[in-house]
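Here the complex is missing a single protein chain, while all its other protein chains stay put.
So, chain A:
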Amino acid sequence: MSSREQILAAIKRNQPEQQELPVLDSFRHTEAGDPAAFRKVVETLGGQVYEITSYTEIQPLVAEHYTDVTRVVSIRPEYFPGAITGWQEGDGRQLEQVDLAIIPGQLGVAENGAIWITEQEIEVRVLPFITQHLAIVLPRTEILPTMHDAYARIWSPSAGFGVFIAGPSKTADIEQSLVLGAHGAKSLTVFLIG
């Protein structure tokens, strides 16, 4: 017998009887999430939130709030006119020098500040992690109350990679003292549009 069959046979032999278990629908909501609550959570995670009504507000805000940013990658040209082009070429290593990446988010979760992103929007999987700073553009209408509502919506079977991002990269591995900017992005900015 192959290892596969050995293991499956051992499980079949040993596993418990089947039981009916309750469904978990009661955590679902129908109303929209609260942008103010979302904002508050993102801020406690160490991120910043700017509410905007048009993409043209992004560029001046970046100029005002970042001092160390010169190389900017923007998924959509309308977020940041004049951003680097042709950044998709290569195996991802070319992105090592990117200071700021501006990407769209699919949806946000009001209860914990997590934002869902898949390969489809970001084109290159590593972009949100390798960049020094990360900015996510999220429509106000795409905020949901809880993680349960989010999971009811998210999985599109064609994406090979998806991630919830909640705040900037961090670690507390040394004496539990919180340090922002471990291996991933050092800061996170969310532009809430609409």
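Convention: a contact is a pair of C-beta atoms (placed from the backbone, for glycine too) under 8 Å apart; a residue touches a chain by one contact, two chains touch by 3 or more; residues count from 1.
Methods note: contacts and distances are computed from a predicted model.
Asker: Which of the following names does UniProt give to the chain that is not shown: "Signal recognition particle receptor FtsY", "Protein-methionine-sulfoxide reductase catalytic subunit MsrP", "Iron-sulfur cluster-binding protein" or "Acyl-CoA dehydrogenase"?
Answerer: Checked against "Signal recognition particle receptor FtsY", "Protein-methionine-sulfoxide reductase catalytic subunit MsrP", "Iron-sulfur cluster-binding protein" or "Acyl-CoA dehydrogenase": the hidden chain maps to "Iron-sulfur cluster-binding protein".
Asker: Using the document's definition of touch, tell me which of A:56, A:70 or A:88 contacts the absent chain.
Answerer: Selected residue, touching the omitted chain: A:88.
Asker: May I ask you to list the residues on chain A that touch the chain which is not drawn?
Answerer: Missing-chain contacts on chain A: residues 2-4, 6-8, 10-19, 21-22, 24, 27, 41, 45, 88, 91-93, 96, 109, 111-114, 119, 123-126, 129-130, 146-148, 150-152, 154-155, 157, 159-177, 179, 181-185.
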